[in-house]
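Omission of a single protein chain aside, the complex is shown with its protein chains in their original locations.
After this line comes subunit A, so read on.
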Amino acid sequence: MPEQLAFTIEVFLNGLMAGVLYALVALGFVLIYKASGIFNFAQGVMALFAAMTLYGIMNGQVPFAHLINAIFGTEIHYFGWELPALLAIVMTVGVMILLAWMVQRFIFRYLVGQEPIILFMATIGLAYFLEGVGDLMWGSDIKTLEVGLPQGINETIDEVTFGWFGYGLFIDNLDIIASIVAIALVAALVAFAQYTKQGRAMRAVADDHQAALSVGVSLNFIWILVWSLAGFVALVAGIMWGAKSGVQFSLSLIALKALPVLMLGGFTSIPGAIVGGLIIGVGEKLFEFWIGQPFLGGATENWFAYMLALLFLVFRPQGLFGERIIERV
């Protein structure tokens, strides 16, 4: 039986690491939702846009090259340089902050106090707009993001576990890195929210707009801040997913996977997003392994998360950690 056990452990660990990435995307949602009540449908596209921008900057692509060439009849595509990954990441963070400012300045500034559904619709619009702009800026071809992260099977784990179980666990180095980065990012975000002035202001805005104004917090500034943070989280998620499966349109669909994560964790809880992500990641892999493959003909990963979310909606609508829904009659 040790081999069977080892195999289960492998499935479990892989699920855990997929879950970390789900959690990362869900985190972007929670940040914005808490501070402004906006459910940001564009979070997935932001991850795609960030990954495309990073690729473009690294490879010295000329933004809007197709557009420029079409108008002026030129033939420019590349600046002809390649930037180190770290510098390109810093520049991409700058672009995401600029994007956050624009989103606040040109869209949500005019929608303060509107119904949630209107805000939600605006983010759907933003998602399609951003997708279009992303394609126009950097081209819609599939790109392989190479930021120098190690990929492939981790030999050490393979060898050590082979000694234990007679079966070597297959753990991808990239997944390990992704998990470490995600954990560090979450820890940093929590520390930022808990112990800094701006973090305190952010929590204040999330709690009560009027009271936040009365202690001298500019709502506008905080909203730009949370959109920037969400942009940063999107970039990290974009790098990880992009390195895993290429920068392409399907990247934006990971946002849909974040939805069940949020229903599990609750829309307003950062720990909830993490735990929810892990449960879904592990749950869907184990379900596939134990029940899906042997009995249901496989491919249960496509719907397991939504099924679980549905159960939660019925029995615990506020999620695991969300604020309790109290009805006053």
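By our rule, a contact is a pair of C-beta atoms (placed from the backbone, for glycine too) under 8 Å apart; a residue touches a chain by one contact, two chains touch by 3 or more; residues count from 1.
Everything below uses one rule, namely that contacts and distances are computed from a predicted model.
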| item | value |
| --- | --- |
| Among "ABC transporter ATP-binding protein", "Succinate dehydrogenase", "Isoquinoline 1-oxidoreductase beta subunit" or "Cytochrome ubiquinol oxidase subunit I", UniProt-listed name of the chain not shown | "ABC transporter ATP-binding protein" |
| Listed residues A:4, A:74 or A:196, member touching the removed chain | A:196 |
| Residue touching the undisplayed chain, where the options are A:103, A:169, A:204 or A:308 | A:204 |
| Residues of subunit A (touch criterion as defined above) contacting the omitted chain | 191-192, 195-201, 203-204, 206-208, 210-219, 225, 323 |
